[in-house]
Each structure stands twice: as structure tokens, then as C-alpha cells.
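A single structure is presented below for examination.
Every protein chain of the complex appears in place save one, which is left out.
This part shows chain A:
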Amino acid sequence: MEADNPQKIDYWKVTLSGIFKENAIFRLAISLCPAIAVTTGLRTGVLMGVAVVFVNVMVNITVSAIRAFIHPRIRMPIFMLIISGWVTVADLSMAAFAREAYKQMGLYIQLIVAFASIFTRAEIFASKNKIVPSFFDGIGMGVGFMFALIVISFFRELLGKGALWGVSIIGAKPLLIMLLPTGGFIATGILMGFFNWIDIRFYGGKGAGGASGH
């Protein structure tokens, strides 16, 4: 498909690579902090995911739109400004429209600003590509992050509270430990191992998951 036109970027591929191959949490192991902090319930997990998708997409679009005007030597502070601007937007909207959830996860929304995954995308992708591919790259990375949050919070809420999205399903609390910080670490570790296993078993990877950056 791309062979006849190397300039053309396959949007679907850009998006999918962010979700699976370069999944920020399970594969690249960056921006882990909120993955454990906000995943005690499916609802907070999804909200956090939405905030990250929003910031990621908006940052990518902004960086891509003004990339011609950014002098390479001052790009870091400029990216930081753009990111923190959009995080402030997400933070204030969350505080206004989702008060209950905000009380629980406000600090982590503000800390999206320190996400390596967003910064690296701005640096590697958005500052070199046109607006439309950058948009899809943002969607892919953001959705990949959200996907990881949803998977972790699904297991933690189901096993810890016996519920999903606040609705009781099992009628008991099978493993209360999953709601504690401990459960977050262990669930993430096991899921990471599982994704590594898939990579080794089906794609012939080496299972080197987690060349940890920050």
C-alpha cells in the first residue's frame, strides 16, 4: 500500500502502533504513575484515559501546527509550555464537570504534564509531521494508554470490589487486596508479563519489555 508512495503515511497503522506495538504502559513502560494510582475503579480509569487522549491529541496538533516557527534550540521549553497549557485546560474542565472524580484524582490529572509519553510524541512525531498524521498519532498513543488503564482497572475493580463501573456483579469482594496500592503494582506486573508472553509466543519477540525511561 505504501510501496508506491513512500511519502504517504498509513493513518491506520500509525494509530494501531500506538495502541499495541508501542503501548505506553505495557510495552514502553513509561508514564506509569497514574496507571496504578487511578485504576481502582473502571470509571476513574476511563476518565483519566479521556484526559490523556485529549491532552495528547491537542498537544500533537498544536506542536505540528507551529512546528515551522519553533527554533530547535528552544523546543523543549516550548513543548513544556504547550503541554502544561493543555493540561491546565483538562484540569480545570475536570474540576468543573466531574467534581466527585476530581477530588480523588485531581493531583494525577495535573501530573499529566510530566508524562514522558506525551513529550516524546511531540518530540519524535508531531514536530516532524503534518497536522493530520500527528492527530492520528495522538489518538493512537492516547487510546493505547487508555486501553492499558481500562484493562488494569477492569481487573482491579472486578477482583477488589466485585463490581464494574460501580455496579456490583459478583456480589462479594473476592480479593480486597487488589484495591490497595499493592494490588495495583501486582496487577500491572502480571499484565505486563502477560503482554510480554504474547509478544514472545506469537510475534517472536525477546520479551525485553520495559526499557524504562520516564
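In the analysis below, contacts are C-beta pairs under 8 Å (C-beta built on N, C-alpha and C of every residue); 3 or more make two chains touch, one makes a residue touch a chain; residues count from 1.
To be clear about the criterion, contacts and distances are computed from a predicted model.
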Protein name, per the UniProt record, of whichever chain is missing from view ("Ion-translocating oxidoreductase complex subunit A", "Succinate dehydrogenase subunit D", "Trk system potassium uptake protein TrkA" or "DsbE family thiol:disulfide interchange protein"): "Ion-translocating oxidoreductase complex subunit A"
Residue of A:70, A:131 or A:186 touching the missing chain in the full complex: A:186
Contact with the hidden chain (one of A:46, A:70 or A:111): A:111
Sole contact to the chain not displayed, among A:32, A:48 or A:126: A:32
In chain A, positions touching the absent partner: 29-34, 36-37, 77, 80-81, 84-85, 87-88, 91-92, 106-107, 110-111, 113-114, 116, 119, 177, 180-186, 188-190, 192-194, 196-197, 200, 207-210, 212-214
